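The complex appears here minus one protein chain, its other protein chains still in place.
Order of writing sets the chain letters: A, B and C. Residues in each chain are counted from 1.
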Amino acid sequence: MAHDIPHEQHFHDPANVTNPEHAEHHIVLPLEYSFVFGTLLLCTALTVFAATRDLGVFNPIVALAIACFKGVIVILFFMHVKYQSNLIKMTVGAGFFTFLVLITMTLSDYISRAWGLW
Amino acid sequence: MSDSTAIAHGTAEAHHEHPPYQRHHFETIAQQNDATNFAMWLFLLTEIMFFGGLFTAYLIYRNWYYPAFVQGSHQLQIGWGTANTAVLITSSFTMAMGVWSAEMRKKGALVLCLVLTFTLGLVFLGIKTIEYSEKIEKHHVPGFHYSVQSFVDPASDPEVYNEYHDKPLALDMARHTELYFFLYFAMTGMHALHMIIGIAILGFMIFRARAGAYTTGHVTFVENFGLYWHFVDIVWIFLFPLLYLINRHPLAH
Amino acid sequence: MSDTIVTLPDQSTARIPKMNYLTKENGLLSWLLTGDHKRIAILYLISISFFFFVGGSLAGLIRLELLTPQSDLMATDTYNKVFSMHGIIMVFFFLVPSVPATIGNFIIPMMIGAKDLALPKVNLLSWYLYVAAGILALYTMASGGVDTGWTFTTPLSTHYVNTHVLTTGMAVFIAGFSSIFTGLNFIVTIHKMRAPGMTWFRLPLFVWAHYAASILMVLGTPVLAIAIVLMALERTVGIGVFDPTKGGDPLLFQHLFWFYSHPAVYIMILPGMGVISEVISTFSRKRVFGYTAVAFSSVAIAVFGFFVWAHHMFIMGISNYAVLIFSLLTMLVAVPSAIKIFNWAFTLYKGSITFETPMLYAFGFMGLFTIGGMTGVFLGASGTDIHLTETYFIVAHFHFVMVGGMLMAFLSGIHFWWPKMTGRMYPEKISQLAAVVTFIGFNLTFFPQFILGTLGMPRRYASYPPEFQILNVFSTAGASVLGVGYLLPVLYLTWSLKYGEIAGNNPWQATGLEWQVQSPPLTENFPEIPIVDHEAYDYEWLERQKEKEVASVG
Partner (left out) sequence: MSHISPIIWQFLVKWMTNFALFPPEASKIAPQMDALYFFMVLVSLVGLTIVILLITSFSILYSKKRHPVAVQIEGSTLLEATWTIIPLGLFLVMFVWGALLYFRIYTPPANAMNIYVVGKQWMWKAEHPGGQHEINALHVPTGRPIQLTIISQDVFHSFSIPAFRVKREAIPGRYTSVWFEATTPGTYHLFCTQYCGTDHSHMIGDVVVLTPEDYKKWLDGSTSGSSLAQNGERLFASLSCAACHNTRPDARGPSLANVYGSRLTLSSGQQITADDAYLREAILNPSQHITQGYAPIMPTYQGQISEEGVIDLVEYIKNLDSDYRVQQTTASTTLLPEGEGNTTKAPVAPGANQRAPQGMVKQ
């Protein structure tokens, strides 16, 4: 096998000559992973700390904002989406979009029900 | 066929110009990697929607029965939850490092990373078992002799009471803690099930990695498994605040 | 000038190619372990036809029972089981996988110029899941059946019936995963496996329709899965999530269930629409009128499809304001279907039309789907929904869409691609007769049900007030005609396997890439991967190709 150096091959793109759906393989370096790892641990500490303070309505908002931030950096760096093709980015986006459709459209019923306890 | 993967292996015909792990119906190895990677992402979409149903139920009932959810969450030990979050994040980090090791063709490092991830996964499940057994002792498993004692009479549960000084819930609200615990068990249970599946695959991968399967340039399987593992991590990142941190400031409500 | 476009090779010299996907390997095992999308499609075709006739016999029983106002043929309990199993089998084991898993599986890789689907093993796995789910469903039926209706409405399914809800739920759960894997495979294939030069806007509309349907399969089905899991837990453990006495909300199940099951009707109809685009274009020798509009209307249906599910719950106690939102969005989703119908009609304009069997079925589709679609608007408008929902009007509506639409499209597609799949033609006259019989039988069966529904006859009734009998008799009479219409193709298509004329590569003179190779195709579809330099439905390109061939031979 003549593949000594990983991912150096430049094949012609089979689907289309200039296929925007294909991104070159990018190797994320350990230093970057370590930064992300550190940030995640820090955020965990932060969210636990924030929960012990009384922020009123902002408690769940802060908790969810931190969770979203953590989720986003895991997706971008651990899951390499930052270096992926637009197709993968859109796929991830479509997933969360449909997830939000499920939640918001269902809640539109629950929020506006007369018997609701909201 | 030593380079086959679980997702993509089949009647690999002898193509002289292609690496042996390339399936016959792909033109190039880049196309094959792209396709399996994309397929993995689509599979993760279905996972998002699968958990989506549970999150919807959670949101509705949390807003209907907020006091029950608050006091239900007080039954969870924040220490264990935080520890587990840290464990899982670390395992995600080791998994990411595993992917890097495979890409750099470092067999020893890859095996080490996979073993670490495997162990951390087991630690997570161990802690979860401790937490579950506590719920079983207190009769907080919905459907199985569920008891509302800790909620209509918080003082009977001194450990939690001394920390949060919860007021007793009215019986009707106390009964709704069962919904909280159901969602707790359903969401963490579904998550744990994904962990167990992941750990099983990890075991298989360690075995294969020792044979050098992933360090000859074909890393798609490790990468795709990494995506799965990180996804499970993300689910937990959301479960932790939603289930453990609903309202943790004593004497505030 | 003949009034047909069928061009068959000289029958005295023509032979089925020796090397093809059917002859490549022999033996049962070579089929059961195959990775070839064409063989898996055939496996699916056989199993799906089987389930269609199981579901169809149950439908026959329903119609027989409804011949008289009393429940005299079977007890009400039995009747409930029969219609429940009819719904479950038809929806999850026939309609959802029908066109995608058979024709789509067979044709999509060939249409886009690929050797196979991206994930052949997953494709095979999806068939095994389907079979496992099917066996579980049959086992359920044999051991007493289920009487919840195909909708598993809580709390009926969780607390009040003693039939096999759990095993049926599991069957549906597994069938769901089969459908997820099919959809996932299509999306990956369409994105990643297209031949050089096959850009998105050169794709046949069949591929666009399947792409849209696959999105729905991948994103919708998991929600059904979780709904079924929750229902099973509620039933076994009593977790309370759908139980009002424990603070749960039974409507939540409806939300989760219909979040899948409404998009599911688009999963069922969109691939059928894809078939119609191909057929109409081929038999009018003309590119599809407004290709882009038809392509995007498929995607629009898929996207809007996720926003309308609560129109199944207008009278079930969702908030009046939510009714407004969902009713409005339902009106929007009706528009892309209207666009499609008119674009197909105008595809005929200035064409050169012939009337082979697939085209007859396609005409049937257009008429019946127009009625089915329009009556959907009756139910989407919240006011009339109050009177018409839960009656035979809704039964007629979805049978017009699902049977009049999807089944017609399925039959159209099977007749259209049969020569490609088997290399042989079926007898044209009798197949035309079958198409006409189906159309007449269908209308006789289901049109009276619109009137019955308007008169107020509720669905799922084993017995009914005697004044509804006449229309029910018409309906049952129509059903027997319809049954003949469905049995005929089985007979002559089976006959044609051995005795049919040799079809040659391209009997319909169609433009799709699948028609440019031998029939039945090689296992790897193309001797070499084609390079695409023309749009879909480019009949001038086809003419040039033919001239080139003649020139090179001559």
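As a working rule, a residue touches a chain if its C-beta (ideal position, glycine included) is under 8 Å from a C-beta of that chain, and two chains touch if they have at least 3 such contacts.
As the structure is a prediction and not an experimental result, all values here were calculated from the model.
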Touching the absent chain when the full complex is considered, from B:Tyr146, B:Tyr184 or B:Phe240: B:Tyr146
Of B:Pro19, B:Pro168, B:Gly189 or B:Gly212, the residue in touch with the unshown chain: B:Pro168
Contact residue for the chain not shown (choose from C:Val146, C:Ile341 or C:Leu493): C:Ile341
Those residues of chain C which, in the complete complex, touch the missing chain: 1-5, 71, 76-77, 79-80, 147, 149, 153, 155-156, 158-161, 238, 240, 243-247, 250-251, 284-287, 289-293, 314-317, 320, 323-324, 327-328, 331-332, 334-335, 338-339, 341-343, 345-346, 348-355, 363, 366-367, 370-371, 374-375, 377-378, 380-387, 389-391, 451, 454-456, 458-465, 467, 469-470, 473, 539-540
Missing-chain contacts mapped onto chain B: 64-65, 67, 139, 145-149, 152-153, 156, 167-175, 178
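Please note the rule applied: only the chains that are shown with their structure count from here on.
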Pair joined by the larger number of C-beta contacts - B-C, A-B: A-B
Intercentroid distance (Cα basis), chain B paired with chain A, Å: 15
Per-residue multi-chain contacts in chain A, two or more chains: 14-15, 21, 87, 94-95, 98, 102, 106, 110, 116
Overlap residues in chain C, where contacts from two or more other chains coincide: 191-193, 219, 223, 252, 255, 259, 529
Chain B residues within the chain A interface of the complex: 19-20, 26-31, 33-34, 37-38, 41-42, 44-45, 48-49, 52-53, 55-56, 59-60, 63-64, 78, 82, 85-86, 89-90, 92-93, 95-97, 100, 103-105, 216-217, 219, 223, 226-227, 230-231, 233-234, 237-238, 240-242, 244-249, 252
Of all residues in chain C, those that touch chain A in their complex: 191-199, 215, 219, 223, 251-252, 255, 259, 306-307, 309-310, 318-322, 325-326, 529
Chain C partner contacts - residues on chain B that touch it in the complex: 7-11, 23-27, 31, 34-36, 38-39, 42-43, 45-54, 56-57, 60-61, 64-65, 142-144, 175-176, 178-179, 182-183, 186
